[in-house]
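Before we start, here is the structure in question, set down as structure tokens.
A single protein chain has been omitted; all remaining protein chains appear in their positions.
Moving on, here comes chain A:
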Amino acid sequence: MNILVCLKQTFDTEERITIENGKINEDGAEFVINPYDEYAVEEAIKLKEQHGGEVTVITIGPERAEQALRTAMAMGADKGVIVDLEDLGDQVDEHTIAQVLAATIREEDLDFDIILCGYMAVDDGSAQVGPRLAELLEIPHISTITKLTVEGDKVSVEKDVEGDVEYIDAKLPILVTAQQGLNDPRYPSLPGIMKAKKKPLTRLELDDLDLDEEEIAAKTEIIETFLPPKKEAGKILTGDLADQAKELVQLLRSEAKVI
């Protein structure tokens, strides 16, 4: 089975966010595989272990993003493709990313039976690229899955629908996006890390792909980036716990007016 995983390198979720010159400051930040994409990588490797085949991991990002691909390879992915869109500068949004991924898959002849993505990235949080890519490739998609079974060309998934679970059947080829709860991603083993260094990695730039720069340019634009206002220190109640409970309930009604 040929399995593709699209992943993004993101800030670690424990990072604090600061702004410099109107943009998110990346200096000194720890980068990781987007946690939802990590579920996708783990599920891809599990599929390969069951059915055989090859796992290709694809990312779009600057040089540092190679580390995310190497981590995925250390977990068990076989090869990687990194596309650097530096030439586009700020002209990148979800429309761009989906177009570039689709072009990469087509032009690099990346055969696939199934494509896995995280359902969203923890930085931009837009949850767009998976469904957009599926549409461009003219295959169905199922988002926010928490269980995946493939038998022959039959696909069965459990999909999280805001707390409820839908049991869905479909057929390969398909794109699925991973929700939390799909699996527990493995840690790369030491031999895995050693092997990953030698696994094949293809580096592409925009010029390597047959794309019209104007057509793929971002359709949307960020005009301001800002931090939420800092919260004032709250009120810590004191006294007997029963009195505190009484006081809190009164405060929520008369001061905060939420009850």
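Observations on the structure shown:
We take it that contacts are C-beta pairs under 8 Å (C-beta built on N, C-alpha and C of every residue); 3 or more make two chains touch, one makes a residue touch a chain; residues count from 1.
Here is the rule we go by: contacts and distances are computed from a predicted model.
Chain not shown in the complex: UniProt lists it as "Electron transfer flavoprotein alpha subunit", one of "Peptide/nickel transport system permease protein", "4Fe-4S ferredoxin", "Electron transfer flavoprotein alpha subunit" or "Outer membrane receptor for ferrienterochelin and colicins". Of the listed residues A:V57, A:A134 or A:A196, the one in contact with the hidden chain in the full complex is A:A134. Interface residues of chain A facing the missing partner chain: 11, 13-17, 19, 24, 35-36, 93-95, 98, 122-136, 140-144, 146, 160-171, 174, 180-181, 218-228, 231, 233-237, 241-242, 244-246, 248-249, 251-253, 256, 258-259.
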